[in-house]
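Here the complex is missing one protein chain, while the rest keep their positions.
Chain nomenclature is as follows: A and B, assigned in order of appearance, with residue numbering initiated at 1 for each chain independently.
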Amino acid sequence: MGLLLVAVPVLLVLWLIVWPIVVAVFTTFQVDTPKGPAWSLESYSFFFTDGFSLGNLWVTIWTTAVTTVIVIAVALPIALYLRFSNGKLAAYIQSIALFPLFVPSILLAFALIRTIGPNGMLDTLLNAAHLPKIRSPYLTPWGPVIGLTWDNLPLTLLIVLSGLANVSTASVEAARDVGAGSLSILWHIILPRIANSLLVAASFIVLGLFSAFTLPYLLGPAAPEMMGPFMQRTFIDVNNPTEATTQAMITFLFCAVFAVFYVRSVASSQRRRG
Amino acid sequence: MAKLELRQLSKQFSTTLAVDDVSLTVDDGELVCLLGPSGSGKSTVLRMIGGFELPTAGAVLIDGQDVTRVPPEKRPTGMVFQSHALWSHMTVFGNIAFGLRLRRLPADEIRQRVEAVLELVGLGGYGKRQPNQLSGGQQQRVALARSLVLEPKILLLDEPFASLDQHLRERLREEVRDIQQRVGITTLFVTHGQDEALALADRIVVMRDGKVEQVDRPEVVYREPRTPFVAGFIGQMNLVDGDIRNGRIEAAGMSVATPLADGRAILAVRPEFLELGSATAADAPVAHRVIDYGTHLMVDITVKDNAERLKAMAPANSGWKAGDRLTLRPREVAVYREGVVAHRAVVTPESSPAPVESAHV
Partner (left out) sequence: MTDTSLTATAAPRLSRRIDWPGIGFAAFLSLVILVPLLVVAIWAFTEVWRYPSILPQKFGLRFWGATLGRNDVWSALSTSVLLATTVTALSTAICLPAAFAFARLNFPGRNIFFLSFLTVHAFPKFGLYVTIATIFLGLGLVGTFWGVVLIQLVSTLMFMVWIPVAAFQGVDRRLEEAARDVGASPARVFFYITLPQALPAIIAAVLLTFVGTFYETEGAWLIGAPTVRTMPLVMITFINSEVVVQYGAVLSVVLWVPSFILMLFARRFLGPQALGRGLGA
């Protein structure tokens, strides 16, 4: 009976996720020869020898790394503050920090362009304060970094907060009682306990960023571009689905470690909850 | 070894006054119990001593030094929490050694001291275990060891046995008392169980609604409760509303000479001091239920016009049964007026109602 109820969604997953990947493996690892399809790494070797493609891959890795570090560096202090404070100020901070969850990417892109873009609000304010103009990050690799940080902050904050909820206040007070200052407590008591949450947050960000499209497309330069816009251009404008699929497979590969970690972590927390 | 002084300590939370003007002195090596129902403020007082709450008024002094604003990591206090609060990612050894490592002591000395304190709490050799491999009682002992190893001046225990079962609780509190006396450390112990307080304390501080009701040695608190609340909280007590007329208090059919002005008052008599005799009158108090505890009988008594039943303790072989008509002969009583004890009396078994001895308070 249960099988019947779950049949449709499961089949959907099989048809639209598992099957396309299988097909992708076949189309990208094969090449058409006069004798019929044959196994070959030609698609991949093209990618890895093409300077243009490699440049895009590189900027994706760079953007992902920088954004992940910045997001966690911002989210962690806020999460720690929220965990150990209460009151109206803390409630306000939590509401604001979670607000980006309710701002869709395109609207965010538009807002950021109008703020940090050329002649945007930032330029206006700097001008009014008679400060020198700074080069707008719009249409540089830093543009997507700013947008993606903004976008990923709430989810990361939620994940870290969820991990921090498992650190009991009594264990922190016990540490203070035996003489630990705030830094010692952070390093010896809190971080070991939330290490898993931090890794889950990082995995989430990496998986999201490696395939981000809207924000890099609208805020980043035309070249080098991140893998998301690159794949879209290859598929539609260049009209080369095989090459696009190869690019997709390569993103899968680079995220594989994080994907495995993410799946295992969620699976084990599900098992723990029964 | 240290003297602790609390001066007019108060703590106001946004909606409640949790602690109201509490003052107390604790001597060197004394074990004082803070006893009271939940919400009485006893845990808040303890946390203010430990530095985890900032008082809204008043001062905390240790050995004469004002530590009111000193943060917990710099105070010479050690706290054992209700939930043991052991760090699950460290071994037992790691938990105890953590404070010593922070003070950058040499590794040899750390090992020596940790092993010594493990022996002290009866867990010698348990260093390599993980906290989740220990039983509840063992975990609390590790928590105790973790505080003791740093040789604090004041030891604070916040209902440490609340989550353990009865037998374990009794055994552990004896051990804690032994350790405390051996080490000679000034200790404050918060509990809501009066048998725990009576068994352990050098002195008991009975608290209610943030205020101190009485501070005395256990036997004094038991025998001479200062207020009706303390009287009812410690042990079993019959508290009966009555009237004083012409130098005698009349309550639930009992009559005792009381040299106080006329008016309302409360008569208090413990079950063990309420003697029973047979009665014939049809409206005399009647035994509602008799429970045989083996060593004694506990008789529930219904008195006409009284909503609450009285309890009397009778010898095991006295043979009382439900339905028996009784006369009540109180032997030791206290009379409370306006929330404070006004008169105590011991009634000798001569023909009542006239008492032979009486004592003012």
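The criterion applied here is as follows: a contact is a pair of C-beta atoms (placed from the backbone, for glycine too) under 8 Å apart; a residue touches a chain by one contact, two chains touch by 3 or more.
As the structure is a computational prediction, the values presented were derived from the model and not from experiment.
Set against the missing chain, the residues A:57, A:72 or A:97 yield one that touches it, A:97. Within the full complex, the residue among A:38, A:121, A:134 or A:195 touching the omitted chain is A:121. Mapped onto chain A, the footprint of the missing chain covers residues 1-3, 5-6, 8-10, 12-14, 16-21, 23-24, 27, 77-78, 81, 85, 89-90, 92-94, 96-116, 119-121, 123-125, 127-128, 150, 155, 158-159, 161-163, 165, 197, 200-201, 204, 207-208, 210-214, 218, 227-228, 231-232, 235-236, 241-242, 244-245, 247-249, 251-252, 255, 259-260, 262-263, 265-267, 269-270.
The rule is short, and it goes like this: only the chains that are shown with their structure count from here on.
Chain centres here are Cα averages; for chain A and chain B they lie 57 Å apart.
Residues 50-52, 71-74, 77-79, 81-83, 85-89, 98-99, 102-103, 143, 146-147, 150 of chain B are the ones that touch chain A when the two sit in their complex.
Note for the complex: chain A touches chain B at residues 168, 170-171, 173-181, 184, 188-189, 192-193.
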